[in-house]
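Only a single protein chain was left out; the remaining protein chains are all shown in position.
Up next is chain A:
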Amino acid sequence: MYAHTFLDNMTWMKGESNMLKQKFARPVSIIGTSSLPQRSFDDPEYKDLSIYELWAAACNQAMQDAGIKPKDVDKLVYSQMANFVTMGNVMSPVGSLEEWAGLAGKPVTHIEQACAGGYLAFNEAVNSVASGKYDIVMCAGLETPKHFNARNQPAYMLQPIQKYDGWWSPGRALFDTAYNRFDGVSDNLLTEEQGKYYIKHYGIDEKTLDDTYNAMAINLRYNASHNPHALERTPYSEIAKKAGYDDVMAYMRSDNNPKITQYIRKSGSVLHNVEAGAIIVCSADIAKKYQDHPITVIDHASVSNTQRYPFCFHQMNVDVRDALYGGQDNFNPDDLDLMITTVMTSGEQLDSAEVFGYLPEGKGYKYELEGRTRFDADRPINPHGGDLSFGHGFGCAGINMLSEAIMQMRGTAGGSQVPKPVNDVLVRGMGGGHTTVGILLENQD
């Protein structure tokens, strides 16, 4: 059932650098994006702000980056998962969000698909252009996972999410109330199953898995320490030293970094922060009017399933890989310059990197242990620091992950810029519920 059907059967075109085949009836390019610092409302940098100011900044910065005005945008696709909980119990604030971005009166679609929403908003924007219906579409996301505003107060009056009535748990909210919320199992699968899969199939022991996950956290924090936009930027080596450890791995294995599940330690669990971001796509035939080097959207694929059957998260990666790579005639994942992938917990990065062929199957753990996934090493993953250090904001996360890919491909990612041409990028994302998405981008101009 979990056979690697596509990869096993494919004849790789090793050594060739053919352009990928864009799969849309009408080609689509990326011409603009924005990236705000990943912070929380507790940070002095975001003092006196609300989600609305961040939204306006993200949308306007993306439009300025693309060299367009609000009047040029034909449609908005907006992604947010928890607006009802965190934005004063509002159902879908599409009209006001349009006003804050200068887009009042434009068509808008709200995507709510948990943490996959940002990726799917991008796909919807691409499809809207590819269909021929619209020429320029903006997709944008926002989320404030750690704070909420009450229904009887304006949006700048924020409270810690812990004070939300009934203590909202996003982990529990991912499981339906038909069966899965009550099985006593689902949360464990969300965090543990990819580790189980790895131990079962590749014969490494639990200690090696623990070291791999710790090395991954160290690598991602190393990346984030070079990225001023990341939420947590202090390298673990520095943190360890302050705690009296000369050996950073000894610190990572200690009670300073406790296990929160059987395999996952605190350093291997997603960091939440307030996020807003935007991306602008347009028909490829007009892209050069706005950008000298627009990025070509090659293809996207997504699947959804539940945790009904064992290894559901691994299976989604397999299914998306087959759908995405199956659309290409001459594609070798070795030719990818960069992979950006959701890492809600440590197992996800390792599993997805191997399933998508970015790291060799059953050997990817060595790449983490040897630091080869750092932004300045030979197989960079998540150069911005990933969800474990860069941060994560539910329905906006996909927008930010794609923005990182765009900046890396432009060579404008700052201190964590991958030090080689970044022309072919796989962005892979996952959200609860559950959905996995894959997006291929290429510099073709």
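What we mean here is this: a residue touches a chain if its C-beta (ideal position, glycine included) is under 8 Å from a C-beta of that chain, and two chains touch if they have at least 3 such contacts; residues count from 1.
The working rule: contacts and distances are computed from a predicted model.
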Worksheet entry | Missing subunit (named according to UniProt) among the choices "ChsH2 rubredoxin-like zinc ribbon domain-containing protein", "Transport permease protein", "Penicillin-binding protein 2" or "Na(+)/H(+) antiporter subunit B" | "ChsH2 rubredoxin-like zinc ribbon domain-containing protein"
Worksheet entry | Listed residues A:Lys75, A:Lys106, A:His147 or A:Lys196, member touching the removed chain | A:Lys196
Worksheet entry | Residue of A:Pro310, A:Pro360 or A:Pro419 in touch with the missing chain, whole complex considered | A:Pro310
Worksheet entry | Full-complex contact with the absent chain, from A:Asp72, A:Glu99, A:Asp135 or A:Asp187 | A:Asp187
Item to complete: Can you list, in ascending order, the chain A residues touching the missing chain?
Response: 162, 169-172, 178-179, 181-192, 196, 259-262, 266, 269-270, 272, 307-310, 345
